[in-house]
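All protein chains but one are shown in place.
Letters A and B name the chains as they come in the text, with residue numbers starting at 1 for each one.
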Amino acid sequence: MDTLLQQLINGLTLGAVYALVALGYTMVYGIIGLINFAHGEVVMIGTMVAFTVIVALAGSGLPPLLVLSIGLAVAVVVCMALGWSLERVAYRPLRGAPRLTPLITAIGMSMVLQNVAMIIWGRNYITFPPMITKHIYSVGGATFTNVQVAIVSLAALVMMALIYLVHRTRIGMAMRATAQNPHVASLMGVDINRVIAMAFVIGSALGAVAGCMVGSYYEIAHYQMGFMLGLKAFTAAVLGGIGNLAGAMAGGLLLGVIEALGAGYIGQLTGDFLGSHYQDIFAFIVLIIVLMFRPSGLFGEREGDRA
Amino acid sequence: MNGSRKKSLPWQRHWLGVLLVGAVLLAVPFVAALGGQAWVRIANFAILYVFLALGLNIVVGYAGLLDLGYVAFYAVGAYVYALLASPHFGVHLPFWVILPLGAAIACLFGMLLGAPTLKLRGDYLAIVTLGFGEIIRIFLNNLNAPINVTNGAQGITLIDPIEIGDFSFAATSTILGVEISGPQKYYFLLVALAILVIIVNVRLQDSRIGRAWQAIREDEVAAKACGINTRNIKLLAFAMGASFGGVAGGVFSAMQGFVSPESFSLMESITILAMVVLGGMGHIPGVILGAVLLTALPEVLRYGIEPLQDAVFGRMIIDPESLRMLIFGLALVLVMRFRPAGLWPSPQRRRELAESSD
Partner (left out) sequence: MGEQILLEAHAVAKHFGGVKALHDVSLTIRRGEIYGLIGPNGAGKTTFFNCLTGLYKNESGHFTFAGARLAADAPHKAAEAGIARTFQNIRLFGNMTAIENVMVGRHMRTHANVIGAITRNRATMAEEGAITRRAEELLHYVGISERAHDYAKNLSYGDQRRLEIARALATEPKLLALDEPAAGMNGTETEALRVLVEGICRDGVTVLLIEHDVKLVMGLCGRVAVLDYGEKICEDVPAVVQKDPRVIEAYLGGSVA
């Protein structure tokens, strides 16, 4: 019983991170139909930048919370710039190219970013400096930390801000219009290029926040960490119905919970035949099963073949 | 501007060119051997990748199905061979049993994955196949306990080479007065396999099945209305691609004598896909070019970067391995930027692109 609650709490934390990263995928996909494979690397860069800033300021005597905030802010700004440049330099020249062309570019950019990170930060694991004294709370036999509380509440806050942005502001309306029909939107005076750039910039900012969360949760970072994280987050976006913001959030949370429960119970389920190192397969198995029955994801619109 | 297809086969039109290519293919392993057997092995890998890329070309280039987990089938073929021809289980079946068996099992996996998922839209299929690839890799990594099936991350060693009677592909032997090393033997085997897959690709393209694939790629709804059972035809492409992956895996196992999950990462799938797209999707010479270039580039970089840095800076400034991958990634980005249809696209596809961009 206590395991169940514990796994739910852990899953929720991880799911909040997945959700933020998934939003970056889904926004870009919803608007230009591109799987931005490099997004996971943007998240990784976010973690690395935050780490660098925090280490640099650790001895400065500033209050820890301020140091963390500065680290987060710098990471967000760097990732926004990175997202903007990615779109401008790599993807924009490829509009109208065959479908697979930008996908290969994205894969190429992902390799570039990963190896640039390796050159800068090295190939070893980096430990996050412990800036905040961890408090452990316990409820009904399960425990959670103040870091987890911070992660989940920050994620909720950021997501609410995003929803406000998309539904209540001019740029948000332009984004929704472009997602519906870019051609008509441009006829209505929407600057498509700006909207697409914004999707990348906002997605990257969310990614940076997620990166900082992962870094402070696991307290380590690695230049290859973006890969699996990105993959899982993309899976979450597809699970929820790619292109759908609420779907990405729900998909992320769901995936986090499923993974945590799966890892916690797989031994029991299979009579100890499979152990917890199979955690990573849950994401994909759930994905395959969901798509078999709901080909457009859990919250995706069903689109029939239009004649 | 007339778009009629050439019906005669290449070697009927360009017999001289074919002769020349034949001579070059014959010479490669001996020229490469001058620089050491390592270079022969690189040539072997280039041809193995040609084989793999052309197998994937049927799936991606012809049927238009975005498969990001192709390496799973390669892995299945490799492990079938490794498990049935090594001391791991003490089973030593001959290659002519396990190569086809590996292909058949890979094909079965392809059908199992494809049957429920091929109705999915392109990008969803991409992520499902990607996930499938990861699942296979995770199982290979962890199926060493409680029953040791795959030997986990250590992989399986001492895999039997391909043997025909007393003639082993692993050992050096003298044929007609010419000394031929193990890698050189595999080279000729691989060339034969590559020629086979080229013939399959060429002949399928201009067939009833090939036209159905192209029709599906162009407009799936219209293809259905023409009476094409799109699910079966797509499944056929998927299963064929998987079988070729299985054969390639078997040969890989035999040639290396060793397999481990590390060889079957997502990066491998992506590299093979990049070969197809970078070369020119659906265009056989383009795909071959893509495969050879992407195999050669990292090797050239491997042998070029260290001396170059040494010469310029006098020491190692940047880790050569990551610089290598960095340049590889950059090359992908640049080629796609300046040749979006690939380095050597089919004339038809080039025109498509010219017309679709405003």
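As a working rule, a residue touches a chain if its C-beta (ideal position, glycine included) is under 8 Å from a C-beta of that chain, and two chains touch if they have at least 3 such contacts.
These numbers were taken from a predicted model, which means no experiment stands behind them.
J.: If I consider the whole complex, including the chain that's not displayed, which of B:225, B:308 or B:334 touches that chain?
T.: Touches the omitted chain: B:225.
J.: Which of B:93, B:189 or B:215 touches the chain that is not shown?
T.: Missing-chain contact among the listed residues: B:215.
J.: What does the interface between chain B and the hidden chain look like in terms of residue numbers?
T.: Contact residues on chain B toward the absent chain are 2-5, 199-200, 203-204, 207-212, 214-215, 218-219, 221-230, 236, 240, 348-349, 352, 355.
Everything below uses one rule, namely that only the chains that are shown with their structure count from here on.
J.: Using mean CA coordinates as chain centres, what's the chain A-chain B distance in Å?
T.: The computed centroid separation for chain A versus chain B comes out at 32 Å.
J.: Across the complex, what residues on chain A touch chain B?
T.: It is residues 29, 33, 35, 90, 93-94, 96-105, 107-112, 114-116, 118-119, 123, 227, 231, 234-235, 238, 242, 272-275, 277-278, 280-281, 283-285, 287-288, 291-292, 295-297, 305-307 of chain A that touch chain B.
J.: Using the touch definition from the top, list the residues of chain B that touch chain A in their complex.
T.: 60, 66, 116-117, 119-124, 126-128, 130-132, 134-135, 138-139, 141-142, 145-146, 220-221, 224, 266, 270, 273-274, 277-278, 281, 318-319, 322-323, 325-326, 328-333, 336-337, 340-341, 349, 352-353, 356-358
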